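Okay, here's the structure, questions in a sec.
All protein chains but one are shown at their positions in the complex.
Letters A, B and C mark the chains as written, and numbering starts fresh at 1 in each.
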Amino acid sequence: MAATHDMNEKPAFYTIKKADFGKFFESLTRKYKVFAPVEAGDEHNFRQVKTVSEMKLGNYVNVEFPPKKFLHPNGLLMMEFAGSRVRQRAKTGKIALFGVRPCDTHALDVLDRVMTDGYVDAYYKKARGSTLILALNCKSAGDECFCGSMGTDKAIGFDLLFTETGNGFHVEVGSEKGHSLVNNKLFRKTGSPAAKAKLVFRKQINTENLEEVMRSSFSSEFWDETAKRCLSCASCTSVCPTCYCFDVHHDAEPSEKGIEKVNISRTWNYCMLQPFTRVAGGEVTRESRTERVKQFFYHKLLYGKENQGKLHCVGCGRCIRECMTKIDITEEAAKARSEYESKK
Amino acid sequence: MEMKSEIMKTKAKVAFIGMTSCKGCFFEFLLLNRRITAVFDNVQITNFWMLKEFNDKRGKYDVVFMDGAVSTDRELEELKSVRERTKFLIAYGTCACWGGVPALRNSAVNYRSLVYPQEPKFTSRATVDPIDRHVKVDYYMRGCPVNEDEAFEVIVNLLTGKKPSEKEYCVCVECKKRETKCLFKEGKVCMGPVTYAGCNAPCPESRTPCDGCRGPLPDRNIGAEVQLLKDHGITEDDLKLIFSKYNNVAEKFEKVKDEVAR
Amino acid sequence: MSHQGFTLEELTKLEGHAKLSVEMEGNVVKNTKLEVYEASRYFESLLLGRDYREAPAITQKICGICSVVHTLASIKAVEDALEFTPSEQTVDLRKLLLYASNIHSHTAHLFFFALPDYLGFGDVIELSKAKHAYIHLALDLQQMSSDMVKIIGGRALHPVTPMIGGFHSVPDEKKIAALLKRLEGVKRLSLRTARLFSGLEVPELEARSRHVCMKNKNEYALYDGMITSNDGIIFRPRDYKKNIIEGVMEYSNSKHAKLRGMSYMTGALPRLNANYAKLSDDAKALVKKSRLKLPSNNPFHNNMAQAIEMVHFADEAKSILEKYRNGMKQEKYAVTPREGEGVGCCEAPRGLLFHHYGIGSDGRIKYANVITPTSQNAARMEDDISIFLPTMHGKPASKVKLSLEMLIRAYDPCFSCSAHFLELNLKKK
Partner (left out) sequence: MRAKNDFEPKIAEITAVKKECSDIYTFSCRLRNKKDKIEFQPGQFVEVAVFGVGEVPISISSSPLEKHNFDVTVKKAGSVTEALFKMKKGGLIGIRGPYGNWYPMDSFKGRNIVVVAGGVGIAPLSPVVEHIIAHRQEYGKVWLLYGTHCPENAIFNARMNRWSKNGIESIATVTKTCDMKWNGEVGHVEPMFEKHGIKADVAICCGPPRMLKDIYVEFNKMGIKDGDIYFSLERMMQCGIGKCGHCNIGRKYVCMDGPVFRKDELNELTEKIWK
């Protein structure tokens, strides 16, 4: 699913005028359910829109809740069991996500790897296959963003990548589906890639030999201090675009004559929560808050790289923004590094 | 289909029994709306004085939804007797689980001398207790009021013979799932981080701080929550009020109070 | 029925626990006791020393069925004490919430408690199992009206959005649209309900009694107005203490209130009698077509009055919603604590409700008193029974028992509410 750039010589770059963009948008809504950032208060979120005017970009930095919910929704009804048969029930419609930021395209790449390497998660795969990713380059970085240091500031795996220009958009094509979308009069070919806005980041993680740094500081005491501040509210994991853990549920549905149908669904669950590792009999393998805090940060900053060859933190800054007690992944990574340096 | 559990072979006898409370949790049960007919069809409701003319007050029950806190001797006797006749006893609602609002009188000064010139007919006990102070409880259904979806889930689980699982995580988890913007971001304070979930976070969703009606979560981090509240301008005095609203029951509250003091 | 009278051990299909004992001599009722054994909860003392902002959220827990109106009466009392005047939008939204919750409460009462008696079913569970046509009417009406409360109040019971000053959040355009959609259904089903109930045959009972309700010149009063009786008494809610005296009964955990020495009825029937002229056209038309001749002195007509009120409330709710089609604006409320005393009064589904607080300069509650509709109706219920029983002379005991229960249920009493155990040191022995 990752974008490949040898699109058989088909031109990769286009422009579209502001006025035409509205028409393009409308044509999209005829084939897809289109979701785009809509401003609400001081946040943006993906909302279904019918016309371009409903999309409210304002000074859009990123959506508060990441795109994972479209591909791996919480509460997905997977199957039902009735009359001694199992039937697949997951419904997937064609959707288009406009305004996916570069960091989130990397997050989708992470999810692709997790969900389709080895065993294939059929629900995810199907949803992914019917979702158009219309990425949008950033004009400025948010206070908590640090994609610059994670190498996730350049979008990948998109169908189209939009860059706002003075009088419209520059468009980069990233897939066959993307080609079919620009193959009309609204888009004009252009030879050059878009001029990239210079982003200024207030935060960063030094990723140089990060794996070694993280491995060496697993038993450091600063994690206990971090855990003391942690509410175990799972807000970080909830908003992280690459967190995917889930539970499977069987729910019976009673009718007049008793129980004749069972719905099998899945809901998100989070490693930050104590019951996450509780087995029958009551033993909890990650009982202490410290262990759970570490699981999150290590999954993001080490295990992902070890298992999927890519860090699971894409620098979107959501966990920092969402944490009520201001636990900050960039600070934790910095602490790990200074431990590492001091041990050297 | 072999889904019926042992107890459900014959229609389970389900009773709703009430003690000291506002009766809202019973009313909440009626909010199952159309789903309630499936409940009536699949279980035998032997006791629900709010709905039924004839109530079986001495028989055996498979499942009892015990609402309310214990505040009179008469209630205590009934509670003990019901427990003996019940297979699965559910503490139904915050009053039954924690003492709830009625238990506020445990810390009210001189409520007796203040309130009445003469003993009323049914004298109150010295303290208002959650029911597990006196009997074993098989499942806790928290909330002031309970959430009718949870009530339905519990009944369906019992039909399939599955022990319902408690929602052992905090309200924030549900806030995030329904994409509610955190109240702390608006400078409001919230008890969500230390409160049992299961309500689906209706209060934060309507921009009202969670006031902890479902009681303190075992895995709470009171220290961090208290710091957070203080950072948002809550005074020591207010902290005591906030933490005592629904859990003003000696042991349980003392524990939280100690944590607050720490 | 024996010479000594009889006892209805446990009154069912109502809120809270109560029993009825009647002493008779021949056909003459000597003594009627409505005994409420719902445990006392001492709400007034629970409030002492707590922050004034906590009052609504704590006192709403007096009663799960009319928690909305407790919340609003409590807010009004605090605002009265703090001399705060809410905005027009706030008042409109509060009224809307009251309409929705009164419809919800009436639905529950009419269908779950009262109707099975009239149709000859033991209870609503039997009605449901029999797949009776009315069960879906009841459940759908309940769903739509409780949804409305949920959308405005955040929860269907114990609403969380109302606060001192205004609302934590107000419905935006989308929510107003959702409310209008629910309301459409509510109106349709309320009409059916009203037709159903005004066609039911009720026992004859001419109980000439004092009827008391709220009245104002603009509307069918629920949210504010003067306390008015059918025999010409009129006073401001603030002066309730000068007029209403609550007595402790040694046999009951509910207090019994009297208005200038006389028992009285409060609730839907007194409201309808007094406010007929202010009804919406549809509601008026219903009254005309019904068996109801206003003013009515038959407490059994209370159910009919409730059903007609539902239609009127739906119409009133509609006009408020139309006014705010584009959504409401979130306002800022500046309420500052100060020393003061205030009374808040509203019409609950089952009648007048008073909250009364004294607040110290530190914002802590120093004094509290609550009078619920059921404790006001209690004395009247006893009196009605004394009038009604002799008319049943010669009827089989089971019929008498049922009719008595129906009479009590017609009042829509809420004993959990009345036994919060009210204020202090009135009737000393």
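Rule of thumb we're sticking to: a residue touches a chain if its C-beta (ideal position, glycine included) is under 8 Å from a C-beta of that chain, and two chains touch if they have at least 3 such contacts.
Remember, predicted model here, so these are calculated numbers, not experimental data.
Participant: Considering the complete complex, which visible chains touch the unshown chain?
Facilitator: Listed by label, the shown chains it touches are A, B.
Participant: Of A:Glu208, A:Glu221 or A:Glu283, which one is in contact with the hidden chain?
Facilitator: Here the residue in touch with the unshown chain is A:Glu283.
Participant: Using the definition of touch stated at the top, determine which of A:Tyr32, A:Phe98 or A:Tyr123 touches the missing chain.
Facilitator: In the full complex, the listed residue that touches the missing chain is A:Tyr123.
Participant: Touching the left-out chain: which of A:Ala12, A:Leu132 or A:Val262?
Facilitator: Missing-chain contact among the listed residues: A:Val262.
Participant: From the list A:Tyr32, A:Tyr60, A:Phe169 or A:Tyr298, which touches the chain that is not on show?
Facilitator: A:Tyr298
Participant: For chain A, which residues touch the unseen chain?
Facilitator: Given the touch definition above, chain A has residues 78-79, 81, 84-86, 88, 114-115, 118-123, 126, 215, 218, 244-252, 259, 262, 266, 269, 271, 276-281, 283, 285, 291, 294-295, 298-299, 302-303, 306-307 touching the missing chain.
Participant: In terms of residues, what is the contact footprint of the unshown chain on chain B?
Facilitator: 1-3, 5-6, 160-163, 165
Going forward, only the chains that are shown with their structure count from here on.
Participant: Could you classify the connectivity of these chains, where an edge means two chains touch, as line, ring, star, complete or other?
Facilitator: line
Participant: With centres defined as the mean C-alpha position, give me the chain B-chain C separation in Å.
Facilitator: Taking the mean C-alpha position of each chain, the two centres sit 25 Å apart.
Participant: Per the centroid of Cα atoms for each chain, what is the distance between chain A and chain C, given in Å?
Facilitator: Each chain's C-alpha centroid was found; their separation is 51 Å.
Participant: Can you tell me which residues of chain B touch two or more of the remaining chains?
Facilitator: As it turns out, chain B has residues touching two or more other chains at 37, 41.
Participant: If a residue has to touch 2 or more other chains to count, which residues of chain C qualify?
Facilitator: There are none in chain C.
Participant: For chain C, which residues count as touching chain B in their complex?
Facilitator: Residue positions touching the partner: 10, 12-17, 35, 37-42, 44-46, 48-51, 54, 57-58, 61-65, 67, 108, 112-113, 116, 122-125, 128-129, 135-136, 139-140, 142-143, 146, 150, 153-158, 160-161, 163, 168-169, 248, 250-253, 416-417, 421, 423-425, 428-429.
Participant: Along chain B, where are the residues that touch chain A in the complex?
Facilitator: That would be residues 1, 3-4, 37-39, 41-42, 153, 156-157, 159-160, 168-170, 172-173, 176-177, 179, 181-182, 184, 192-194, 218-221, 223-225, 227-228 of chain B.
Participant: Show which residues of chain A lie in contact with chain B when the two form their complex.
Facilitator: 41, 43, 45, 64-65, 74, 84, 228-235, 238-239, 251-260, 262, 267-268, 270, 273-275, 289, 322, 324-325
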